[in-house]
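Here is the structure we will look at, set down as structure tokens.
As you look at this complex, bear in mind that one protein chain is not there, while each of the others sits in place.
This part shows subunit A:
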Amino acid sequence: MKDPGLVMLRKSPYPYWFLIPGGLVFTVFFLVPSVMAFWFSLTRWTLFDQEFIGLDNYVQFFREPALASGLWHTLVYAVVTSGLKVILGMALAVLLTAPILGRGFMRSVAFFPVLVSTIGVGLTFQVLMHPTEGVINQILGWAGITGPAWLVDPDWALLSVAFVDVWQGVGLATVIYMAGILSIPGEYFEAAKVDGASAWHRFRRITLPLAKPATVSVILLSLIGGLRKFDLIWAMTKGGPGFTSDVMASVIYKQYQAGFYGLSTAGNVVLFLLVILIALPLFWFFNRKDDNQ
């Protein structure tokens, strides 16, 4: 780059057309539908023709408790899964960076569920969570605890699915935290130990603050994932019993199945806005400093 004039004259070795093939697919199959969703959500729509009906779909969406409650459930689900993944992910990461036997194997075991079919996990836990015959309540019974009816109890259904989500996803949170913890210089812990800091103090004053970037990643990732969750809920409860575990993504699918395409798309737009409203402020708040490489 000694002579900028010469470089300008030559054709750039980085032509913009390299962006076209990928950009085209991304635009046609992701961006265009996303933008069109705003229009279709204002119509009564059969895929072949549309009739403009203004905000009727949205009115219907928020007026029908079965639909509107999905919005609330989505928030609960995202917050519960995200919070538990932060706490348990951190705890497992501390455990798995401690000097214990079989550490490597346990790291693999904790991470593997992330890669297993979510539907498979959902159906497996549906059986394990059977109210009377299920293994989970059997084990709780040995400990003298009467377990809830899990998926068939309206008060527990959504939480039960959220717990399974945490079981499946906590491994990712754990490896993110482990990467954070292992990047903390060992001298910090040494020095603190010499100064007589207890294990809890070392965790509280060193690990926790220095693992903050990891916490940010885990929160963002699991919130965004939780808000969009569909497959696990569909495999385990299909939104039931009643509508007690229906979330936005399952509402969207049910309305689509029922042929209410406009209403389904309105739900989709609501979900968009929900994700943007929650993710964007967090994103900007956390990412202000480390903009680009």
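In this text, contacts are C-beta pairs under 8 Å (C-beta built on N, C-alpha and C of every residue); 3 or more make two chains touch, one makes a residue touch a chain; residues count from 1.
We adopt the following convention: contacts and distances are computed from a predicted model.
Of the options "Ferrous iron transport protein B", "Sugar ABC transporter permease", "2-oxoglutarate ferredoxin oxidoreductase subunit beta" or "Cytochrome oxidase/ubiquinol oxidase polypeptide I", which is the UniProt protein name for the chain that has been left out of view?
Per the UniProt record, the undisplayed chain of the complex is "Sugar ABC transporter permease".
Among A:21, A:65 or A:144, single out the residue that touches the unshown chain.
Answer from the full complex: A:21 touches the omitted chain.
Thinking of the whole complex, not just what is shown, which of A:61, A:77, A:125 or A:243 touches the missing chain?
Considering the complete complex, A:125 is the one touching the chain left out.
Could you tell which one of A:70, A:134, A:148 or A:239 touches the chain left off the display?
Residue touching the absent chain, from the options given: A:134.
Even though one chain is hidden, which residues of subunit A still touch it in the full complex?
Subunit A touches the chain not shown through residues 1, 10-16, 18-19, 21-23, 25-26, 28-34, 36-37, 40, 45, 47, 95-102, 106, 108-121, 123-125, 127-128, 130, 133-135, 138-139, 167, 172, 175-176, 179, 186, 189-190, 193, 213, 217-218, 220-221, 224, 227-228, 230-231, 234-235, 249, 252-253, 256, 261, 264-265, 268-269, 271-272, 275-276, 279, 283, 293.
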